[in-house]
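A protein chain is absent from this complex, but the other protein chains hold their places.
Order as written gives the chain letters A and B; numbering starts at 1 within each chain.
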Amino acid sequence: MSVYQVGLIIQVCITVMTVVAIFAMTGLAGMFSMGQAAYMAIGAYVTFVLSKTLQIPFYLTGIFAILLSIFLAWLIAVPTLKLRRDYFAFITVGFSRMVGALILYFEDYTRGAIGFTKIPRVDGLLWLSLGSLVLFIFWIRNLKYSRFGRMAIALKNDEIAARSFGIDVYHLKIKIYVLASAIASFAGILMAMRNRVITPDSFSWKMSTEMQIFLFFGGTNSLTGAILSAAGLRMIPEFVRNVNLFGVSMQEYRMIAYALLITLVLSFRPQGLLGEKELNFRWVGKLLERIKNNTVTGKESND
Amino acid sequence: MVFQLTINGISNGAIYALVAVGFALVFNILRFSNFAYGSMSSACAFIGFFFQRAFDPPPPFIVTLLFASFSGMVIALLIDFLGYRRIRINNSPKIYYFLMSLNFSIFIEQILTIFYGTNIYSYPSIFKIQSLQVGSLYIKTMNLLILGVSVLLLVALILLINKTKIGLAIRAVAIDAETSRLMGINSNMIIITIFTIAGILSGVAGVFLGVQYGVYPGVGPSVMLKGFLASIIGGLGSLRGAIFAALALGIFEIFLTFFIGATETTVVLFGIMLAFLFIRPQGIAGKLVENKV
Partner (left out) sequence: MTDVILKTIGLSKAFGGVCAVQDFSVELWPGTIRGIIGPNGAGKTTIFNILSRIYDEDEGSIELDGQDVTSKSQIEVARMGLSRTFQNTRLFKGLNVLDNVKVALDHDGKYSMFSALFKLPFRNKQERLIEEKAMSCLKLLNLDEYADRAPSNLSYGYQRRVEIARGLANDPKVLMLDEPAAGLNPEETVMLMAFIKDIQEKYPDLAILVIEHRMELIMNLSDHIYVQDSGITIAEGTPAEIQNNPRVLAAYLGEED
C-alpha cells in the first residue's frame, strides 16, 4: 500500500471517529456544537507542545491532553447546557474561537499561525487509527442500545416529557458531551501524528461544520449513516484532486459541494440518506429467516 | 486619552449595534440563530466596495450604502427562500435552521475566498476631511457618519416596531407565534419583513465593517459573534437592550484592546459571555418566557 493510501485511510478514520462522537452528541442527545474541532486542537497542541517543551514522551502528555479536554468540556457544559440550544451552539462557536486565540497567544510555544512542526513520526499509526475507530464505534453503538441512548433520544425529542419520567436531562447531556469531546481530543492527536504539522486553521469551526454536515447527510438517527457518509464524503474529493475548475483545484469546491448537498438533504430529505435504518445483525437475521421461510415452505412468510 | 478611546469605542459600538439588532431580530422573533448573518455582512462589504469602484468618479457614499443595503435585503430573502423556507414547511426541529444557516455562512465565505481570498481590499477615502479636531480629540469623520447612520436606522427601526401596525404584528409574533397566526397575522409577511430589515442592517453594517477593518471574507463573522454577545447581555427580547449592550461592548472592547491587547481581549470577552450565561441568561433587560406545555 502506498504512503498516500495509508494516509488517506488514517484521515478517513479520524473523520469517521469524530463524526461518530458527534453522532452521540447531536444525533442521540440533540446537542448542536461547533466546538468539536476545538477539542481536536486542544488534544493536538497540548500533547505535542508540552511534549517538546517539557521533554516528556508524547503518550504521557497525550493522556494529559485528553484529561484536560474532559475537564474543559465539563467546565463549558455545566453552565451552558441548561440554556436553550441556540445559546449553547453559539457558546461553542465562541469557545472554538477562544481556543484559536489562545493558540496564537502562546505563540512562543505553539508557533502560532506558522504552525507547529516536526511532530515525530509514529509507527503503527494505521493500526492505532483503525483500532481506536473500531473501539469508538463499539462504544457509541453500545451507548445507543443502552438506557443512556434511550434516555438521550427521549430528551432530544421532548425534554419536558423526558423529565416527567425522572430522566436527569442535564447530567446526561453533560456526560455525553464530555464523552464526545474526549473522543474528538483523541482524534486531534491522531491528526497531529498524521500530518506532522498543526496550525490553528486546521481546527476551525469550519471543520466542525463539515462534520455536522456529514452527520446530517447520513441521518442524525442512524449511526451507520453517520459512518458511511463521513467515510464517503471524505473520500470522494480525493478522486477529483487533479481536476481544475476556473484555475482552482476542485478541492476548494469541496466545501461548496458539501454546502449544496446538505441544502438539498435538509430541504428534501431531512431525515438524512439513511433515515432510521441501522446496519444490524438483527436485520441480517430477519433477512436470512425470510429466505429460509421462502425456500423451505414455498409460502410467503408472515413477517 | 480616555475620551479619545471612548469616541472610537462609540463608533465601534455603533457597528456592533447594527449587527446585534439585525441578529437579535431573527433570534428573538423567529427563534433561531441566523449564523449566516456574519457572512452576509462580508458579502455586502464586497458588494459595496465593488460598487464604489465601478464608477468614475465614485458615487456619493450614501448611494453605496443604499445599494449595499438593498443587496443585503436580497441576499437575506434569498437565503430564507432557498434555505429556511423548506425547513419551515417540513416543520423540522430547530437544529436544522442552525445547520442550514451555518451552511450558508460557509457557502458565502467560501465563494468570497475562492474569488477574492488572499487580498484585503480597502475602501478609498470617502471624505476630503479625514478628521475633525475638537480640543485635543480627533474625531474621524467616518466615525461620525457611522454613528449618524446607525442612530438613524436604529431609531427608525424602533419607531417601526413600536408605532406601526406591522411593528405590532412583529411584537405579537415575538410573544406567541402560534396564537398570532391563529389571530390572522400573516406569518409569511412577518418573516419577509424581518429578513428584509435584517438584510438592510447587515448591508449597512457590512459596508461600515469594510471601511473600518478592510474588506475580506472573514470580516463579518467575527463581528457577528460580538453581536450575539451584545444580544445576550442586553437581554432576550429586548432590542433596546441589545443596542445599549452593543455600544457598551464597543467601548469596552476598545479600552480592553488598548490596555491588554487584541488576543487577550477575545479571551476576556468570551469569559464575560460565559459568565453572563451562567449568572443571568436572560440578560439585563430581558425576561425569560415560560414555555406553555
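Criterion: a residue touches a chain if its C-beta (ideal position, glycine included) is under 8 Å from a C-beta of that chain, and two chains touch if they have at least 3 such contacts.
Since this is a predicted model, take the numbers as computed values, not measurements.
Contact with the chain not shown here comes from a single listed residue; of A:151, A:228, A:255 or A:274, that residue is A:151. Residue A:143 is the one among A:143, A:190 or A:266 that touches the chain not shown. Contact with the chain that does not appear here is found for just one residue of A:34, A:167 or A:231, A:167.
Hidden from this view is one chain, which touches chain A at 139, 142-143, 146-151, 153-154, 156-158, 160-169, 175, 179, 221, 276.
The rule is simple: only the chains that are shown with their structure count from here on.
In whole angstrom, the spacing between the mean C-alpha positions of chain A and chain B is 31. Remark: chain B residues 27, 32-33, 35, 82-83, 86-87, 90, 92-96, 98-100, 102-104, 106-107, 110-111, 113-114, 222, 225, 228-229, 232, 263-264, 266-267, 270, 273-274, 277-278, 281, 291, 293 touch chain A in the complex. Here chain A touches chain B in the complex through residues 26, 30, 32, 34, 76, 79-80, 82-83, 85-87, 89-91, 93-95, 97-98, 101-102, 104-105, 160, 206, 209, 212-213, 216, 220, 246, 248, 252-253, 255-256, 259-260, 262-263, 266-268, 270, going by the rule given at the top.
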